[in-house]
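Complex shown without one protein chain; remaining protein chains in place.
Each chain carries a letter (A and B) given by its place in the written order, and its residues are counted from 1.
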Amino acid sequence: MELAIPVEQWSGAVGTVTLGATAEQGGTRRRTLTLGGESTLPFLRLEGAIPNPPALAMEVLDASPEKWPEPLRAPFGNVLDDPAAWAVKCVEEFGADAIVLRLVSADPQGQDASPEQCAETVRRVLQAVSVPLIIWGCGDNDKDNLVMPACSQAAAGERCLLGTAVQENYKTITACALADGHLVISEAPLDISIQKQVNILLTEQGLPLDRIVMYQVTGALGYGVEYAYSILERTRLAALTGDKMLSMPMLSVVGSEAWKAKESWLDEPKWGALERRGILWEAATAALFLHAGSHLLVMWHPEALRLVRAMLTALQPA
Amino acid sequence: MSRVRVRFEPEGETTEGEAGALLLDLAAKAGLPVRSDCGGRGICRSCHVEVRSGRIRRLDQDGAEETVAAACEVLACQTAALTDLVVYVPPEVRLCPTGEEVAGYLGPGAAALLRPPARGFPLGQRLALRLPPPSFDDPTPDWERLARALREYLGEDRPLVCDLGLLRRLPDGLRVHDFALSATVVDEGDRHRVIDVGRVGGRAALGLAVDIGTTTVRVELVNLGTGQVLGGAAEFNAQTRYGEDVISRIIWSQEHAGGAEDLRRAVVGTINNLVERLLRQAEARRQQVVAVSVAGNATMICLLLRLPADTIRRAPHVPPVGQPPYLSAASLGLLAHPEAAVFCLPAINGYVGGDITGGILASDLAQRDELSLFIDVGTNGEVVLGNREWMICCSCSAGPAFEGMGIEAGLPARPGAIESLVYDRSSDTVQVRTVAGEPPVGLCGNGLVTALASLLEAQVIDRVGQLMSDYPSPRMRQVEGEWQFVLLWAEETGLGRDLVLRQSEIDNLIRAKAAVYAAVSTLLEVLGLTGEQIERLYLAGAFGSHLDVAAAMKIGLLPDLRPERVTVAGNTALMGAYLALLSSTARRQLREIAQATTYLDLSSVPRFMEEFVAALMLPHTELERFPSVVARGSSGVVS
Partner (left out) sequence: MALTAIEVYKHLPKSNCGKCGVPTCLAFAMKLVQKQASLDQCPEVTEETKQALEGSAAPPMATVTIGAGDRAVQIGGETVLFRHEETFHHPCALAVRLSSSLPPAQLAAGIERVEGCRYDRVGMLLGVDLLALEDAGDGSLAEAAQMAAERSSLPLVLMSTDPQAMGAALEHCGAGRPLLYGATAANLDAMVALAKQWDCPLALCATDLHELVALSERAGQAGYGKLLLDSGAKSLSQLLNDQTIIRRAALNKKFKPFGFPTVAVCAAEDPAAQMLEAITAVAKYAGVVIVDPLPDEYLLPIVTARLNVYSDPQKPIQVEAGMHEVGEPTPESPVLVTTNFSLTYYLVEGDVMASKVPAHVLAVDTEGTSVLTAWAAGNFSAESIAEAMNKFALAEKVAHRALVLPGGVAVLKGKLEELSGWEVVVGPRESSGIPLFFRQRGWVPR
């Protein structure tokens, strides 16, 4: 019997989204980052192009992460209380493709930093690094609605990715993105329908498809990752079968989820060496998201990022 | 206009009328009414008679006139007498003489009779009989004599029974009336029972069609001989004071001493009140009511019969009985002839009851080739999909939002309830139409549907139903931390306060519509069918006959079908009860429906939850499922 290579004829493709704007494009980035564009399943070159490999971003918090375990703090030395320096280290030393600036300081339950303070941090980080910036609110809708406009303005023209728009709170952030030339993260709570609903709401506000990145609340290896895994797979299949409203690139938050898992920090000798466990857990979680079709991973540990980068290389055809 | 004389055989009764009068009317005039199950529409052929001589006009043949030479079968409702005639009325066509007018059923809420009653015997009937008097040649005893005649008429070999009282009355009864008498016979399923004998031409035998809804009880008083509805009435189910929904009532019946009896008494009280009112209006007597057919969900039937209902509530949700045996009115405490037969429409299971089998019967879904969808929106939503070959049903907890419950501005349909509401963005005004034109006091189901559709169109709400807080109108306001939209200002209402729709209420409505739609799409999905394959949609329940189908599709309550495929059927449970009252065939079909319908437990189908979430958008997350809504250019739709 002759083997006929079973090739699928996909009618659609993942859309592309470009983060960051260079000087000619009205920003100050020296590098931009294009996500998506595949007309095939993850890493399967058999039946379509993969113009842009998945990208790895690193997350920077604007307030020193007090609770981080030692294996996670170690590689960063003394930059953890300076977001700009932290970002520089991520880009120059660890090779991050983009920086996620998470404005935890804005949390009204915590430091309750003012919108102006946050905007200042955004400015500093933008000056310090030349890669695209992802600005992520503190998760408190009311506060984010105050903070995001200030940060968006501070970064006007830089084509940052702003996060996140959720079903109950999408208008302010979309308006910011439209006014200042940014992109928006469309967030859904592990549900493909809600993801599509948020996407529709955003587009009905006038935001074009190529300015949306999708994000399903993630979960880590061993902690519900399979739900996100299947939703991402289904989303990719939807894009390939022509569903425009689910065709945007997808982002997954890996670092913070993986390090929440007991396996990353609990002193349990049966599970092996604690100093490597968190790194491996993060890398393993990342691997699953990549196979499910994620386009942009938000990482914490530089070693995990290095491992995943190596895997991405191994997934390139010889 | 000339007069004609018509003689009806075999009795030889003769009557006079105008030339051009229908045989159906002439027969009734002669005191020999014939069956007219479809109300004289030429559909059911139940009125077929034989014209033996004379000249007639055939309305069903484009008014063709013909002179009858040899005997010729015609429909009495479609044939006019042009000259004197001789007409033979076959026994199966004959109704007992009542002297009342023949009329079709156009009961409350029934925009159109979906299916004429099939042939067969009413649940109770009064038969005019002429028995040969006993003689030495024929010394058959009185009861056997009566039974022989009845059996001949009934043409069946089911046993015929009676109680001792009747036997005692029978000898006198026969002789007082010279062996020409009427007998009242009720159908008890496996046998017939004679419950009364009396003179010919006495009062008509009446029946009750009862729909016990969780919220509302409806009763119709029906002439069993003619099918005519003498009156209808409705009232809130008095059980409501023990709990709004079936589950609370089941719990009440379990957890309170005498709870089951409280509930039974409440519903029997409600029914009897209605019956009393109807009898008074019709100037009829309790003794005339010889048959009762009852449609209700399994819990309602259990509570009426005071059966333990707890098993309905607990998995796997099995009711104590699907179809109760035929009972007597006295055993249930119903206001009727004590021996009146009570027939409960059979349930499919604990969640899909006789109200739905009645609906399936009334919609004729089980008899048709084409794929039909039947949706009953009440406190729960029930959905049936199928055709003559197979049927599948499910139940979803839509909640009573569309019955106006849980929504402050909501109301059941009654005078003053808004049936339709249109908001105009440019002028910031609202136009309403109310039931009976009374000043608006709230919105009924259709009012809510049209309001939602209109607010979406005007972009007062977004596609997930969130009020746009920045909407430029004083109607948009925040009260106690919650956004609301003023539909009518106090002075525009009959209430004296603003009529508003709150965010949480909109969410409620969207969940209710999503549950109904998701139930439909899940049924289709598990069978591997698609929405386009649905050829007919019957909508029953809360919306009465006033649903704005286009608005219902705009919000995604109903699947997007061409409007001509949609029949808004009104109260099909009551219609099913009515049909069961009049026809043994209908009663048999009901049993078959209950047996052949497959029940799908939505909670066992993981897909349902996904379909539900996808349906939480207006009209739906998968816009391509609503091509005509999108094509009609609903606002802001992205391609």
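Basically, a residue touches a chain if its C-beta (ideal position, glycine included) is under 8 Å from a C-beta of that chain, and two chains touch if they have at least 3 such contacts.
Note that the coordinates shown come from a computational prediction; the quantities given were computed from them, not determined experimentally.
Seen in the complete assembly, the chain not on display touches A, B.
When the full complex is taken into account, the listed residue touching the unshown chain is B:Glu389, out of B:Asp62, B:Asp137, B:Glu389 or B:Glu491. If you put the hidden chain back, the residue from A:Gly12, A:Gly37, A:Gly157 or A:Gly222 that touches it is A:Gly222.
Of the options A:Trp259, A:Trp281 or A:Trp300, the residue whose C-beta touches the omitted chain is A:Trp281.
For chain B, the residues touching the chain absent from view are 243, 247-248, 251, 313-315, 389-392, 397, 406, 480-482, 503-504, 507-508, 526-529, 595-600, 603, 606, 609.
Residues touching the missing chain, restricted to chain A, are 1-6, 8, 41, 43-46, 108-109, 140-141, 168, 189-190, 221-222, 224-227, 229-230, 233-234, 237, 263, 270-273, 276-277, 279-281, 283-284, 287-288, 291-292, 307-308, 310-311, 314-318 (touch as defined at the top).
Definition applied: only the chains that are shown with their structure count from here on.
Taking the mean of the C-alpha atoms as each chain's centre, chain A and chain B sit 57 Å apart. Residues of chain A that touch chain B in their complex: 167-168, 171, 191-194, 196-197, 200-201, 203-204, 245.
By the touch criterion stated above, chain B contacts chain A in their complex at residues 462-464, 466, 470, 610, 613-614, 616-617, 621-623, 636, 638.
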